[in-house]
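Got a structure for you, questions after.
Yeah, one chain of the complex is gone here, protein chain that is, but the others are all in their spots.
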């Protein structure tokens, strides 16, 4: 057992940290987020060049890492910069392809890692409410391939993706784990309609509908009907990434709040002299440390049996949700009015932290799930 | 709408308050609780004489009040003194007789109100976990009456009661609301076995088993099989009483804590000067005010339709549980070591406050129940 | 004790309902119900309707055009207005300045300003907070120096809510630096058209323009616009802060917001069942409803006690804290009820007339934004920390 990072991983973290610190101040971030597609293709190319996309993929997929701790350290730094480039979308869809795809299909990951091909995962649906197995979109087998019909909701960066990984049901009931198939679909294919939307935390998403979209047989990812397991694994990585991103954003929010407590004066003293605020600040810091441990646990148990792996995934996301709300709300409250203003960086961190709770299961979802998984582990 | 008490009820409250203040200091209370039966028969006679037992019963039952607010003001004062006399047991069983009993059966309430006959409610069972409809004890109809078999758990003051009101099943499944019958059973009847126990908060209870206990037909209370409704109403009054008792105990705990904050010095100042403690004290006081309102609501809606009445009952008990834990734990914490000692009064209030959460449904039970009842009210 | 409404109170509720059904314009209630932006004209339109009915000033004495309702009547009126989706009545003139003028103003000031508050001639804004004087209000630095019949005002105010619509401001200024900070403050009425005033918008975290900063550069204010004595403005300020807390609990808002939450939680599905039936979600809802119903009674108890002369102290601070906590808890839970649909946000959909189909359920768009906006509730109007300090001081006498 050892809790120190390898030299390589410390280098990766340092590099990501420097890049974010030097090139991604809050003004730049706002400008990028408000631009077309909601992110910067030049920035994405830079990230690719420096290997930050590749760090999310294993060597066998053409990447330079791809372990849980690689994902965690990269996303923690992304969280510190509120980076809006589509790391998460490409992690989710890319790792799903890596996990389930044929050699031919995996070949496209080279372009993904190079930053020239953009992916998104079109899985969640309006009525799913975080139920990962909920798929109403249907795929019917035709003569030369498949026909997809259905609607996907809040597809992260789905508006700008070149290819979509789409889940569709070929058998079973609407929330059965069995009967889910996965497809790689060209985002501009006939019958694909995308409606872009901004998100409240400065990102982009799309509603994507599939109206009789025809795809070839070689668009199928993995074994048709057995898509749930690779989906769960890929989303598990996404949750790890989001928890780490949230951790990074929380560290920033805490730093800003600590700084404010030291410098802002009321009644003739820094407001950090007030014990009630001190104790609340301490509670925030303790929860951040706890989340940091939970992220380590989730990253370190990825290769364990499913019940253990997923328990740690759910534990991290639950803590990210709980700690996140505390830190988002308390850091605004301790800042007072200034914490409510667009001009100041803090509230944007708070918005991202809170919105992460709405992706792939909120704190209650993962609390319930952790309870179920714990009973599987300790019957 | 009016939030002031009538003159009579203010007199009742004053009288109860004076009695408790003058005759029921903590040393007396400990002595009484440690004595035979866990309460004082002389004190009980005094309470009877001053009309405090009668205040819990309606005039038609020979009492002098019996409205929700009568129960609330009496029990709030009892809570301030940690009174161990069997008010609750006699309220529960007595009001159940008043609710469901024949004229003949109700006649015994005169002795109850006079303090010369002691009742207890033998209803809860070991496997019920707060489910009021859970009755596994069975009653079989014989030639001249009924035969009871089963076991009752944690019967409050069941060890010293002269008569027991017993619930037993004559039909339906173990947790059906239908099929519950109620009986008045002599506590010394053949086949009744009682095992007394102290409780951790200074009270007494008994495990009571019924092994082929024969009772006459006139021992049946109300319509056999329809016992759930009167049981729910009587237990509702008991919950109101407990919530008010807890409120009284919390007010005492808060008073003691406020006093301690003003007088105890650390670092050269009263510890009440520390803002973190100030703010926590304020939170305690606010919750007490909220509970006070919830008790008013429960007392004032007793005559409303079931879903409204019981919602307010559950609301009060949930708040009593939530506020209770906060105040019990925080008042000990703010006292520090002294709050951990037997010699000091505070922890005994804390123990009673916390243990009230274990009677007739804890905060989680009543939260779930309030949710169910709310959906009945707003379908 | 009587928790039932009397027949008079029930009749009053019917009267209010009938009035709202008849007089509340649909284009206003539609905006309110859909959380769309209200403009200046919207608010003025509704206040004019209430004024015409004579119901604009529930707490004012009849002599000044008020209604003198009982506490219960006020709470009924508030609940019904919220349920019907009436725009909120602005507190600046009616609940803040009005009572100060009645208590401290000259006869001329009362005669001039009070009718103009009622008839909508004046839109008042508040000049209290400064960048360096928020919770610690007494440390304010905006100076007013006497020059003949005028004060010359220099400095800066901030967090001026809806100042962009206001033609007048009541303002705390420093007229002396002798003695305690509280001692040298005066209460001034300022015409916003005066030369030397510069107002700039502050955009809040949700992208909205609701508050402003106001700069004063040699602004000349007639001495006749001083309320009360020079250097005695702190008395007015404290009096105002107490009266501001009328309806501080926001019970009506919370009841209406909780109803909306119930609607959403019934419509949203989790594993095919209404979200409102999910054990965890139902427990969160029940907890809030229990707190809210208790606070509804706490609020009425306090209001009734205040009417019969008891000074609001501990209680009004408690209502501020609990009231805002509950409102925030409701918007928090409403956000949770949306699942991933909390993310999409089209700012333009908050404008009336927007008619693109929504992304996701029609109730989703404003929810997350409102959650963030409502963080202000525990900050503005005397932060909840300051309220706790006030209560602690009273309770502990330290």
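Read from first to last, the chains carry the letters A, B and C; within each, the first residue is number 1.
Following the convention adopted for this analysis, a residue touches a chain if its C-beta (ideal position, glycine included) is under 8 Å from a C-beta of that chain, and two chains touch if they have at least 3 such contacts.
All figures in this text were calculated on a predicted structure; none of them were measured in a lab.
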Chains on display which the left-out chain touches in the complete complex: A, B, C
Residue among B:203, B:227, B:248 or B:300 touching the omitted chain: B:203
Which residue of A:149, A:175 or A:293 touches the chain not shown here: A:293
Of A:69, A:130, A:228 or A:344, the one touching the omitted chain in the full complex: A:69
Touching residues (missing chain, whole complex) on subunit B: 124, 126-131, 153-154, 174-175, 195, 197-201, 203, 205, 207, 265-268, 274, 276-277, 325, 329, 332-333, 336-337, 339-343, 347-348, 350-351, 354-355, 357-359, 362, 364, 367-368
For subunit C, the residues touching the chain missing from this view: 279-280, 283
Positions on subunit A where the hidden chain makes contact: 1-6, 9, 69, 258, 261-262, 270, 272-273, 275, 278-279, 281-283, 285-286, 289-294, 296-297, 299-301, 312, 315, 318-319, 364, 367-368, 370-372, 374-375, 378
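Note that in this section only the chains that are shown with their structure count from here on.
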Most distant chain from subunit A by Cα centroid: B
Centre-to-centre distance between subunit C and subunit A (centres being mean Cα positions), rounded to whole Å: 39
Residue list for subunit A, restricted to those that touch at least two other chains: 274, 276-277
Residue list for subunit C, restricted to those that touch at least two other chains: 385, 388
